[in-house]
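Partial complex: the chains shown occupy the same locations as in the complete assembly.
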Amino acid sequence: MSAMTPAVFAEHGLSEAEYDKILDILGREPNLTELGVFSVMWSEHCSYKSSKKWLKKLPTEAPWVICGPGENAGVIDIGDGQAAVFKMESHNHPSYIEPYQGAATGVGGILRDVFTMGARPVANMNVLRFGDASHPKTRHLVAGVVSGIGGYGNCVGVPTLGGECAFHGSYDGNILVNAMTVGIADADKIFYSAATGAGNLVVYVGSKTGRDGIHGATMASAEFTENSDEKRPTVQVGDPFTEKLLIEACLELMATDVIVAIQDMGAAGLTSSSFEMASKGGVGVDLNLDQVPAREENMTAYEFLLSESQERMLMVLKPGEEDTARKIFEKWELDFSVVGRLTDTGRMVIREKGEVAADLPIDPLALASPEYDRPWVVAPPPADVCAADVPAPGPIFALLKNLMGSPDLCSKRWIWEQYDHLVMGDTVQRPGGDAAVVRVRDTQKALAITTDCTPRYCLADPVMGGKQAVAETWRNLTAVGAQPLAITDNLNFGNPERPEIMGQFVGAIEGIGAACTVLEVPVVSGNVSLYNETNGEAILPTPAIGAVGLLTDYTQAVGLAFPGDGLAVYLIGETQGHLGQSLYLREIAGREEGKAPPVDLDRERKIGDFVRDEIGRGVITSCHDISDGGLLVALAEMALAANIGITITAGGGSLSDHAWAFGEDQARYLVTAAGKHFVALAEVARVPVTCIGRTGGVALVWGDQTLTLDELRAAHEDWLPDYMAG
Amino acid sequence: MKAKIHVTLKNGVHDPQGQAIGHALESLGFDGVGDVRQGKYIEIDLVDSTEAAAQEKVAAMCRQLLANTVIENYIIEIDG
Amino acid sequence: MNSAVIVFPGTNRERDMVLALSAAGARPVEVWHRETRLPAVDLIVIPGGFSYGDYLRAGCMAGHSPIIREVKKQAEAGVHVLGVCNGFQVLTETGLLPGALLRNAHLKFICKDVHLKVENNGTPFLSGYESGAVMSVPVAHHDGNYFADEATLDALDGEGRVAVRYCGPDGTVTRYHNPNGSQRNIAGIYNKRGNILGMMPHPEDAIDKLLGGIGGKPLFDGLAGALGPTS
């Protein structure tokens, strides 16, 4: 009797059309196990069915790109035969349900994507978005997510070097937790996932498989509830200790020459890893589930295939090399089991207790997954906001103090002090600056890493917001003196079946692509997270960007702290006082309105290249890009970092003070410089430069206004700890 | 009045700590060690007068704070 | 001089430690925890990390590793032993040092620079510092809250066995500068004989001006100076 009713495939998230396609492919009805395999392989998460068409438009190539999107992580050349390997990935929904474990397993998953490719992870980053600070769940979510990220990263011994954290009511019911890992590998020892060589053995290593993370919806079927009185949790629990062992064991094995292909078991576990490996290599696979190490008794084929138990990997070994591999995994006390063999049939045959539990063609499942061209519309552009219509309810420094103590601009020290940002002993620049800088062990080189996105700009203008997100990461890398090389992205949006959301997605990709092209930072990896909504309310469009750059000499990196007293501080770039969508408008005037600030990519490029060159020559001695909150906020951050004040001598001229002080015009930096000729240098390069003041003292001074650093620091540092203390 | 609360992982939820303890016991030479699970044990002094009131209050505490009911179960015992 | 750095499953600061020891000329070799013999060395280091995930209690499972028997033997024979962070936790769990390290009082992992006051520089470990000197080094731990009963604390104080205490930049020891709730601001202690030092902070992560400062460098240079000539 057929079990395949519309209710069953709907519970598996498959549409009727998709089910018909399954019937076409198989020429028969799937059994329930096979249906489960289709459902995860064709899920939005694994198949990118709504986004694929648009992702293809992103620029992914450059001479220094060794491997772009399509593998577990992107790989770029960083010279001397070395490569940087990185990717960002979301764990939004699990982190909302169980913040500690959700965030922790997010870190675990992205670490595996990176060391799977043969890289030793050297840095973690994280992009966090929480609901409004006054929402009753926010505090608990912040506490859980931060300790989960720290709990995992600290234990595996990879420094967590930065990220971002902001609050907005649109995330009340749908927080964002995007984790990024960067690793270092030898450029000629990158490991890929394409399984080749019929007859080669397929090996399972890591933790045992339990019933973790099998989607709740699929539990409705009687077959899977008979042994469980208690609703099975869909939450996975992370085991960072096992992950640490897995990193060491895999890297030790990779130093030998026995691996044909390797892939972590991420979302959709054994299913997606085995199908992807087989499809990429054009082979078939015979898998024997009886050989899969199980944590629980009486697991069904369905459960084995869909389990999302953590800390597991699949590999294909060269013939006769099992013993070499087994010895290494035994040393590290990890499970090691031969679970299958490659074939030349092009089919995945899954056996359990002597019976065939599933028999599926590989390519049609992996490659012929649905692809949708979803309808999209562009929202009409918002009206602009004019500075004259925006109030300045108080002295500028009082407003500055308010902004510096607001949830988005306050110090995030409370977060990053819970992350071990020093382990491995290569941290050149700690969290708190524009970009993290981490030395490449045994070289003079360093990687600079940053993440960014300004969702309020993306909502007002997805194209501009997409450009801005890339431009800001590029600027952050530039500000420490690094040459930006490539980016990874994590595209967090609402329901793509709504044309206005799809319009945001399409616009953001266009903007990201344009910026990547002009700024020469290809996209080498990424992730898409859709359906981030509750009760029909979508999150702000949040295409988070993670960017990686290179410093050939880490001793040339600069920070944002003023390097001393009595130094001229220069503003580089043009100030128009753009208050639309600014934090000033939102925090001080309580309005979320206006156009996003325009991003002129050519100007970004010209100004940024100048700044980077002068950092490299040792002329610029400290640097901070101007972003959220505008000029005075950036200046205040430099002063606080140094504990050195500044007397401001410039002003807005024809601009009103608050527009000059807090406008969020793009392509700007604040710097100090050595030597007397800086202004002349900038003028020769046709880069706009203004001296805005001189460092010294223990306060910010502007005309008759004074704000002591102590007072400013208290506002800036206290908000988050006070908030978390409840 | 004293509440004694046991918070344990639900069946099927991975317990890496328990597993590691089992492993360690084995390598110390203890034989015949099967499954090991680790949970929390919490004691709370209460000024409530009736057992019923205490029971109800502690159940609310468990739901709101002490246990994460997505992955954990709790058992409450009230000592008069 | 020669040194050995013990590596347990889950140790993660062995690379930092090897770097710091190498820079001081202490010729470190890494030793896997299943080894039962140590090479002839002047210094044994148990570095930081999360041995066995810190599951059950920080440092407790590592305390039962085969190599620890050998470490005990060597320590009894007078070889110097340095335990940092997880290494300190292992040393208290094995009873080589008194007391215990509890969860930080604020319950959070804490990673930041702290100041330490050198209370007793009369051992090779701290011979690179003046007595009373203040050094800046980072902490990075979840369980660094030093506990011992009053009698033990009095004995530690009375016998000059408190090596370093958390303090302010000017060396004043106050509750305000205590990052984890440790009793009497204790950051590191010696055994009776003075050949074992356990400390929570990470001198190995403070040996380079451009990477967080050099507050920890005199510790390694001092060790190399004091223990160097003997081998």
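Brief remarks follow.
Chains: A, B and C, in written order; residue numbering restarts at 1 for each.
Please note the rule applied: a residue touches a chain if its C-beta (ideal position, glycine included) is under 8 Å from a C-beta of that chain, and two chains touch if they have at least 3 such contacts.
Small disclaimer: the values here were computed from a predicted structure and weren't measured.
For the assembly as a whole, chain copy numbers read A x1, B x2, C x1.
Note that in this section only the chains that are shown with their structure count from here on.
Distance between chain centres (mean CA atoms), chain A to chain C: 36 Å.
Each of residues 239, 241-242, 333 in chain A touches at least two other chains. Listed for chain C are residues 52-53, 55, each touching two or more other chains. Across the complex, chain C is touched by residues 147, 150-151, 154-157, 239-242, 244-245, 332-333, 416-428, 430, 439, 441, 554-555 of chain A. On chain C, the positions that touch chain B within their shared complex are 52-53, 55-56, 61, 64. Those residues of chain A whose C-beta lies close enough to touch chain B in the complex are 97-98, 101, 207, 210-212, 228, 230, 232-233, 235-239, 241-242, 295-296, 309-310, 333.
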